[in-house]
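This part shows chain A:
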Amino acid sequence: MNAPGSISPQAASPGMPEKQAPPARLKVEQASYAYSATDRDAPLFALGPASFEVRPRELVAILGPNASGKSTLLRLLAGVLPPLSGRVQIEGVEASQLEPRARAQRVALVQQESALLFPLRVWEYVLQGRYPYGRRLRFESQEDCVMAGNALAQVGAEHLRDRWMDQLSGGEKQRVILARALAQQPLLLLLDEPTQHLDIGGKVELLRRLRRLADENRYAVVVVTHELNLAAEFSDQVVLLHRGKCLRVGPPADVYTRELLEPVFETSLEVEISSRGRPRVILRGNPEADSAGLDDSSVPEPS
Partner candidate 1 sequence: MQPLTIRRIVLTCAVLAAVLFAVSVISLKLGAYPMSARDVVLTLVRRAIGHTDAIPSDFRLVIFGLRLPRIALGILVGVALSVSGAGFQALLRNPLADPYVLGVSSGAALGAILSLVFTPHVPLAMQGAAFLGAAATIAAVYFLGRRGGQLDSATLLLAGILSASFLSAIIMFLMTTLSGRDLRGMAFWLMGDLSTAPPDWNLLGSLYVVLLAAVGAIYTTSSDLNLILTGEQEARHLGVNVGRVKLVVYVSASLLTGLAVSVSGSIGYVGLIVPHVMRMLFGSDYRILIPTTALGGAIAIVAADTLARTVVAPTELPVGAMTALAGAPVFIYLLRRRLP
Partner candidate 2 sequence: MAGSPIFLVGLFYWSHLKRRRGSRNLLAVAAGLAALGWAALVLAALGPAVCAAQNAPTRVVIDETDRKINVPAEVRRIVSIAPSVTETIYALGAEARLVGDTDYCDDPPEAKTKPHVGALLNPSFEAILALKPDLVISSAINRPETVLALERLGVPVYATDPRSVEGTVDSIEGLGELIGAERAGKMLAAQLRARLDNLHRRLAGRPPKRVLFVVWEDPLISVGPNTFLADALRQAGAESVVETTQDWPKLSLEEAVRLQPEALVFASAGAGTKSDDYDGLRERPGWGALEAVKQGRIAVVSDALDRPAPRMIDAIEQLARQLHPEAFGAQEGKR
């Protein structure tokens, strides 16, 4: 229903009539976390408190420089880490208190790929996503196969079904990994920097696909990413983190301001608004150097 490019209408504007706003699938309330070497030391790193909500069909991007706490936040959302304070709820249930299999039926966390040790076919890999359903030692049922097939179709990788995993290209592998996550039939899809090893075309394709999955298949998607402009282009909300603090939550247009972004990324930049109303970040840095529009390197340039 939400066409890509438009801003989600909920909650932000008080004057609007209360449409059938779907309840928040993921609710984060003042959630925080801290790492310390031992229980008695001061925390080495602290995150939060952060608050935001994600609804079905929304794509939320978590942005920030390195070591800003993005991955920690993602793991809080996944229920892997229990929040030190506050709550993280998935459809009303506290995420970290769910039993692992029950949690896996609700949340799919797509991590950066690790190398496979032994040869595996694509369909075998995707079928593994059905693990949370059924007994521990299980043999896949007809239904499992249908679900796995659907997952592959959703990412447009059906033709890859009988191929070996280690023969896939980077983009194809990314799609298959995504398909395995979708085979879990999750309510919430979490991705941790999925575009890292992809070329520019691949990055765009992935974000487009995620957008389409959110729109057409009603997933709630949260993506941790460095890609400022892609996030601006495709997401409904952006969560901006800086050194563990949640600076701003809101639609891209609200968050992408020069005042906010420059100190966070420690590089001089400019923000433009495109014809479709989406902000675009242009890095300035060294005045003599060129800077391209979609060149989203977050390496701070010496100013």
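The rule we apply is simple: contacts are C-beta pairs under 8 Å (C-beta built on N, C-alpha and C of every residue); 3 or more make two chains touch, one makes a residue touch a chain; residues count from 1.
The candidate set was assembled so that all candidates are chains of the complex that A comes from, given by their letters.
This structure is a prediction, so every number in the text was calculated from the model and none was measured.
Between chain A and the candidates 1 or 2, touch in this complex occurs only with 1. The touching residues of chain A, when paired with candidate 1 in their complex, are 78, 80, 99-105, 107-109, 111, 113-114, 116-120, 123-125, 127-129, 131-132, 136-140, 144-145, 148-149, 161, 184.
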